[in-house]
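Of the protein chains in this complex, one is absent; all others appear in place.
== chain A ==
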Amino acid sequence: MSAVLAASLAACSGGGANGGGGGDAGGGAPLTVAAYSQPTLQPNFNPFSPNALRGTMGLIYEQLYDFNTAGKFEFMPSLATEIAWADAGKTLDVTLDTRAKWSDGSPLTSDDVVFTFEYMKEHELLALPLTKASKTDKGVRLEFSEPAYAIVQDIGRTAIVPAKLWQGKNPDTELNTVPVGSGPYKLGRVTGQQAGFEARDDYWKQKVPVGQINYITTSSTSLLAQQLVRHEVDLAYAGIPDMQQFVAKDPANNHLWPVHASMKPLLLNLKRKPFQDLHVRKGFALALNREQIANAYNPGVYAPVSATGLYQEDWTDWIPEADRAPLAQNQQEALAEFAKAGYHKNGDQLVGPDGRQLTMGVLTVSTFADGMAYTQELVSQLTQIGVKATVEGVPPTAYTTREGKGDFDAIYGDAFTYGANPYNFYSSMLAPDSKHNFVGWDDPATNKALAALAKAAPEQQKEATLPLEKIMVEQVPVVPLLVKGTPYMYSTMNWTGWPSERNPYTTPDPGAISGVYAAKLVLSLKPAL
């Protein structure tokens, strides 16, 4: 009995509260990262699994390269030192860093890279139109069936695994609990509530400054807020109810940097009346005060976005000057647009040709406090102009189901991610075959513009994006409202050298999006004096 108890406790023990528990030899205080907004986890270090624990990418396995979303989209080398396009975007030559070594001491070669691409292709893990991967004297050559400029970031985020260990493994069922990677860390203690990583003293690229990293679970935002204020957590990515208060508690050590990487629009169901009417959509775009919506919850984290959908601060050169500033609220003009669609103000109601008030429900996820607050503000602004609008807060699963079925008037909640270029952003929002085109936009001009952007070489991408921006401004397929701020909160109590608004050398990320981002961050930290 006691043996069973001990064994199962060993399998499931939890990481608790005591944060930076004092100086481990050589590596300073452990770096504690609130990487999970769930109470428990199960060991899984398979880089091909969607449930791989954070740190699998970046700390243990390394990807080829990335582009810094939080900065100026500059190239970030990792296993690859540079890339070169050929054959009008159908060929990508990747130069590998020859110093790279696996944690078992053997060198990481172009054979491993070719193997990884072929392995992924064989197991249907590759969403790239790759036809062939082959060795070159500097690294590897990747050949595609169509120009791959637009998906350059996705190519770079391929995690490379050692060929000799992965041959014959099934990527769908492998848990890979003893990973051999090329990254700066090896696996430490993994319990039901934390994954620990220990610095490798033989890392091929540089000396690893942080000796011990703990990725911990936190079940609620109120608990996370307490852990942050008590300095039990050095780094967090999930929202807490009052971020400004966290900074105010200890302004010398506590910092907040909202990273703007995606856009949250108001989605109107184009298959339902009256939203198929352009004038109604323009009316909505003009009726809203974006600044006020952004300030409805954690002011300073979200920000108004331009009518093109691109964030004017980051994509300044890409947007024609006239369209850069976010649309200002103008109820007069909004009513004029509604009038063109037959909706007139009658008392305090906006009444349509059929004599009934314009009525809509705005679907949102009830468990996200921030989304609910923004939606409530949005709805109250619509009510002011005479629309009978209501917040439809539903649980996450009901939300995704109703989205998928097109069972909604309007949605506020989906975020569309910018990348190294705006192709994925626009295509996921507007392409007829996209899973996220919930509004049902299907327009030949848009499809043509998307196809052209997909094929555009990097230096032509700005030009090729303009037609899409024009469609956004003139046709309003979705109503761009805010750019989403991913709240990145960190403490300089134990470690300094964090990326910040002033020095955005990497995009803060625990390895959920990109291991290149995560590794760059932890390799740049210095012990606090």
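Here is the rule we use: a residue touches a chain if its C-beta (ideal position, glycine included) is under 8 Å from a C-beta of that chain, and two chains touch if they have at least 3 such contacts; residues count from 1.
The rule is short, and it goes like this: contacts and distances are computed from a predicted model.
J.: Of the options "Ferrous iron transporter FeoA-like domain-containing protein", "Xanthine dehydrogenase", "Peptide/nickel transport system permease protein" or "DNA-directed RNA polymerase sigma-70 factor", which is the UniProt protein name for the chain that has been left out of view?
T.: Answer from the UniProt record of the missing subunit chain: "Peptide/nickel transport system permease protein".
J.: One chain is left out of this view; which of A:P107, A:P299, A:P396 or A:P432 touches it in the full complex?
T.: Spelled out, the listed residue whose C-beta touches the missing chain is A:P396.
J.: Could you tell which one of A:E232, A:D323, A:E377 or A:D409 touches the chain left off the display?
T.: A:E232
J.: So which of A:L175, A:A296, A:M493 or A:A528 would be touching the chain we can't see?
T.: A:L175
J.: Please identify, in ascending order, the residues of chain A that touch the omitted chain?
T.: 2, 5-6, 8-19, 21, 32, 37-44, 48-51, 124-128, 151, 153-154, 157, 172-175, 189, 191-194, 214, 216-220, 222-223, 226-227, 229-230, 232, 237-238, 261-262, 365, 368, 396-401, 404, 415, 417, 424, 428, 435, 486, 509-510, 512-513
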